[in-house]
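Yeah, one chain of the complex is gone here, protein chain that is, but the others are all in their spots.
To keep things simple, chains are lettered A and B as they appear, and every chain counts its residues starting from 1.
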Amino acid sequence: MIAGPLIRSLDRGATIFLTICAAATILIPALNLLTPESFFLHVPTYLVALFGKYVCYAILALSIDLIWGYCGILSLGHGAFFALGGYAMGMYLMRQIGTRGVYADPIRPDFMVFLNWPELPVYWYGFNYFAYAAVMILLVPGLLAFVFGWFAFRSRVTGVYLSIITQAMTFALTLAFFRNNFGFGGNNGLTDFKDILGFNVQAQATRASLFAASVIALAICFVICRAVVTSKFGKVLVAIRDAESRTRFLGYRVESYKLFVFTLSACMAGVAGALYVPQVGIINPSEFAPANSIEAVIWVAVGGRGTLTGAVLGAILVNYAKTTFTSGMLAPYWLFMLGAMFVLVTLFLPRGIIGTWRHWNAERQAKLSAAREDGAAVGEPTARPAE
Amino acid sequence: MRMIRDRLVACLLALGLMLAALPANAQSFQEGLEKFTTDSFGDTDDGITAVATSGHAQAGPVILALQEGRLAYDPASKRVFIKTASAVIDAATGQPAASVPADLKTVRLNNRVRRSIEAAIGGLNLLSPDAGKRLAAALAVFKSHEAAALPALNTAIGKEGEARIKRALEEARASVLIFKSDAPETDRLDAISTLRARGDQEALALLAGLPADAPANLKKSAQDAITSIQNNLAIWASVQNAWYGLSLGSVLLLAAIGLAITFGVMGVINMAHGEMVMIGAYVTFAVQETIRTYNPGLFDYSLLMAVPLAFLVSGAIGILIERSVIRFLYGRPLETLLATWGISLILQQAVRTMFGPTNREVGNPSWMSGAFEIGQITITYNRLWIIVFTIAVFVGLLALLRLTPIGLQMRAVTQNRSMASSMGIRTSSVDALTFGLGSGIAGIAGVALSQIDNVSPNLGQGYIIDSFLVVVFGGVGNLWGTLVGALSLGIANKFLEPFAGAVLGKIVILVMIILFIQKRPRGLFALKGRAVEA
Partner (left out) sequence: MESRTTTSLLYLDGVTVSFDGFRALNNLSLAIEDGEMRAIIGPNGAGKTTMMDVITGKTRPDLGDAVFAGSYDLTTLDETEIARLGIGRKFQKPTVFDMHSVEDNLLLALAEDRSARAALVWQENEHASRRIDSILDTIRLKPARSRLAGSLSHGQKQWLEIGMLLAQEPKLLLVDEPVAGMTDVETQQTAELLKEINKTKTVVVVEHDMHFVRELGVKVTCLHEGSVLAEGTIDQVSQNDRVVEVYLGR
């Protein structure tokens, strides 16, 4: 049952991708931990953390690509699921601080003591256990996506309408999390983490391990996405993307398909956020900002929507560019570049990098085979192997 | 207790004397002065009342001197003097004292006496020839409800010619009487009804403060008055909320109305719409800066100049965007959304580079400053003008679409592009003009919003989500829907705020809209039929 889809999903591109993941998982932590700083291939710890951040963004991009690239659902609210996962992890990390906080309260995090909250709110219970937090990381974004999607897809809210209300949802959550009495640290968010699973989050080895964990999570998410999109389920998703009402008339319950993939995608975004938080050391309501969600969409567009490797590549490229440009003297121009990226990619590179490359390949092959078939009309592109 | 009673007795006495005859005043003034010489706070208090109600020309200077600690007395001769920087004045005559005794003692003050002084000064002003002073004094007594002012009040009411001030005086008197347990019951009942007629929060507070030992029918009457006022206030609170809601709604409408054109009519998702508003606000800033530099006298006309300029600038930028980006993306709404988001980032950063990242000061012209009151609510001129302005823009836009040839062409193109095209309408220029119109209106909105919001590069960001929700809520492609959508969202928001607080109220509204859109994906005023599918 499971093996079939798995094997089917692993074509050449996917194998290459997973090999790169495996190499990164081993090599980067190894070069960071085992080589001396003078070694020319030594990876400094700050870079490990930076790459770890990119990998989390890549998971987020993957989750957006799954619904946008394959099912045509443009969510401008995936940053919210990312942030919810992040908050779930942040709550676990807060509870691990224990008496090392400024107010040394064994139970309540500092901000609650500061706000004179007499006791821990019920929804903070259980977050001292990692397993509970791990479940919540999947459950909270998943549940929100399920409830939201249940309403939205059943009432057939599609296209830009859906985009707008996902953005409104994010906006509402931003406002909510900025409030002190919401119980998540107000606009300061959650920070000053000490331990994760008993290890110091600041320690070099922990950072290297978190990086490795992120890459492994990316690989797992990638395989799940591959399995989904190469299955018949994936074909139905594309059918919905291209002709939703036609798919209905074929007897498919479109909303169930959308709901499943939307919820799955939200869970993945939650995992991405959860891995992101210990690596950057803070989670605050600005992660919910609608602009963040839209920015994540452009990563996917740059890499190539409807191609999973494209989403990953796009996330890493754009964020690398962001790091490079926002730190130097070009900083004031970064937003110009980002803005131009949105415009130019939609106008001139609608398939994205990977998509365009595949398209060229397919056309070249079609021409070759047309030439071989001797005298046949100029070949139309054949169906590219569905990714 | 004794002291209070004494004072009240003195008051009544003074009242009686005052009503009896004016010539008695000189006597009461003299008696009052003598009270200052006993070195007893109680007597001083009585003295203040006596002097203040005497109507004597020297009453004012004496009380003022007392307040400033410049009133002194000679225990031996029982004479009172006012010390000034240069001389010592005989309090009784106002003339420099011929001989100054050696051991002058200053009249001592305590808090009680100081309060009496303040009331007395209020009382003195009650009789001032200056109408403004009289009104201010009446209001001051109303606030302090100092019993000592009662005699002066009674005198003042008798003399007052202006109805407005007379009412204030009567209310002040009522505020005193309601606490005065020895006043005749009919007077106190009258006081209650006076306060009831006033009907505001302050009257409510006074009525609620009716002493517990008041007679039963008085209490009942006060209770009735309180209920009546509370009902009245609740109505005014609703009016106030409705007004605030109307104001917020007009702002939302102003921000959304351009979007109703670009998104509602053309179906273009313009995420840079907020930036068009922002640019309009910066145009206003630039106009005002220019005026400040070259001709400050024209400042009151700055907005009138900014409106057409903002329309042109934002409209031109809109046309540029349509021609260079959006026209290549027709029929691909999600791509349009992303591209225009990119444009919004570029515009924001461009403005940030030119004008700096901080808020810019945009002033209110004189005719937009200030406020006036209707009943229990305060209406500021800038909000009022924005509502008027919004209505004007809305009506103007409707007229443009309904009555002008370009409006006809716009409607033709949006309803049936290919038919319009074959009728010889140049659809692509109509597209550009329509988009320019929507953007230009956003620019005009920016002029108005610059009057009530911070003018910063992020100005537009705050409006974009709201604007989209308004248009979607009202029903796409329907200007009236946008109007109703904006007003109902504005009013709903303001009515929720008292219960839920501003932020939570906003969240509740957002959640309600999300649920509403899911219930009626096409909005309040949905177009039905085949056209929807196209």
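The definition used in the following text is that a contact is a pair of C-beta atoms (placed from the backbone, for glycine too) under 8 Å apart; a residue touches a chain by one contact, two chains touch by 3 or more.
This is a predicted model, so every value here is computed, not measured.
Of the listed residues A:F114, A:W150, A:F260 or A:W357, the one in contact with the hidden chain in the full complex is A:F260.
Within the whole complex, the absent chain has one touching residue among A:F199, A:F233 or A:Y333, and that is A:F233.
If you put the missing chain back, the residues of subunit A touching it would be 1, 4-5, 228, 231-233, 235-236, 238-239, 241-243, 245-254, 256-257, 260, 380-383, 386.
Definition applied: only the chains that are shown with their structure count from here on.
Subunit A makes touch with subunit B in their complex at residues 72, 74, 148, 151-152, 154-157, 159-161, 163-165, 167-169, 171-172, 175-176, 178-179, 290-291, 294, 297-298, 301, 332-333, 335-336, 338-343, 345-347, 350.
Taken in their complex, subunit B has these residues touching subunit A: 269, 271, 325, 328-329, 333-339, 341-346, 348-350, 352-353, 461, 465, 468-469, 472, 503-504, 506-507, 510-511, 513-515, 517-519, 521.
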